[in-house]
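Structure incoming, see below.
The other protein chains are all here in position, but one chain of the complex has been omitted.
This part shows chain A:
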Amino acid sequence: MMLKRSTNSGYWWFLLPGLILFVMVIAIPFLMNIGTSFTTWQGVGTPKWAGLDNYARLFRDSTFWASFRNNLAMLIAMTIVPTLLGLLLAAVLYDYIGNKFGSGTASFFRAAFYLPQILPVAIAGVVWAWILHPNYGALNGFLETLGLENLTRNWLGNRQTALPSVMMIMVWFQLGYPLVIFMAGLQRIDPEIYEAAVLDGASWFDRFRFITVHLIRPEIFVVLLTTTIASLKVFGQIYVLTRGGPGNATLVPSYFAYQNFFEKANVGYGAAIATVMTLIIIVLTIIFIRRQSAEEL
């Protein structure tokens, strides 16, 4: 007991540098942003108090709602599709390819699917912006080579195709992340459970549905949460690919905030958008923490 007490004192000092910097770089700017969201401000001069005006305006702003609708599209492309595909692929690679062609083959596939994830988001955007370019892009060039000129189009510059194109790119980019996590999760499952199921006559799909999905629920939860938050923060790809256009077809909240901060000099309004985003993300994080601590108990 003596020892314990003496070892527990004096640790505060070690927290000091981290905490001071944390206050400077995160806490103060964070509070300043909330403060700014209650003002009208051009970025220069004195901010004018506006109360809840910015928030009231947000709720009436069809552009803001458009950005949120597009965010749902990003949620489908970055969370739902990659999680489902990732689950299926992880199970196939682990429980089928791994058995029939060896674990090396399975590892090779995992690495290949993971490759897009190593790119900075902006570079991934550049790769695709080039492939989808209307004049010199590889996709249109490819279609022409095949004699399918009537299928060529301005993929990112066209209202109908811009959002689906961006969604496809997001799936391509994101797929490797759940795959790697799910395959890691599968490794902690006792093989005997599968063996017993096989003896009981369970088909591959039964095993997938009743064992795999069930036992890697913690991993599924982590993936769903982290990718949901990531989908709310999408910026780099949009900046490089479409700048939110054409019109607002691919506008996302993050880019909308950026526009208000740095292009339209509506700093107060931009701050309100950022605050709403933050609120959603904090709620998701709290759900996550509660769920995690519930599981640990």
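Here, contacts are C-beta pairs under 8 Å (C-beta built on N, C-alpha and C of every residue); 3 or more make two chains touch, one makes a residue touch a chain; residues count from 1.
Heads up, the rule we're going with is that contacts and distances are computed from a predicted model.
Colleague: Leaving aside the chains on screen, match the unshown one to its UniProt name from "Hydrogenase expression/formation protein HypE", "Phenylacetate-CoA oxygenase subunit PaaI", "Anaerobic dimethyl sulfoxide reductase subunit B (Iron-sulfur subunit)" or "Diacetylchitobiose uptake system permease protein DasC".
Modeller: "Diacetylchitobiose uptake system permease protein DasC"
Colleague: With the missing chain put back, one of A:Arg57, A:Arg153 or A:Lys233 would touch it. Which one?
Modeller: Going through A:Arg57, A:Arg153 or A:Lys233 one by one, A:Lys233 is the residue touching the chain not shown.
Colleague: Tell me which of A:Leu58, A:Val121 or A:Leu251 is the one touching the absent chain.
Modeller: A:Val121
Colleague: So that we can see where the missing chain sits, which residues of chain A does it touch?
Modeller: Residues 3, 7-8, 10-15, 17-19, 21-22, 24-26, 28-30, 32-33, 36, 43, 89, 92-104, 106-116, 118-123, 125-131, 133, 136-138, 141-142, 144-145, 172, 175, 180-181, 183-185, 187, 189, 191, 194-195, 198, 218-219, 222-223, 229, 232-233, 235-236, 239-240, 243, 253-254, 257-258, 261-262, 267, 270-271, 273-275, 277-278, 281-282, 284-285, 289 of chain A touch the chain absent from view.
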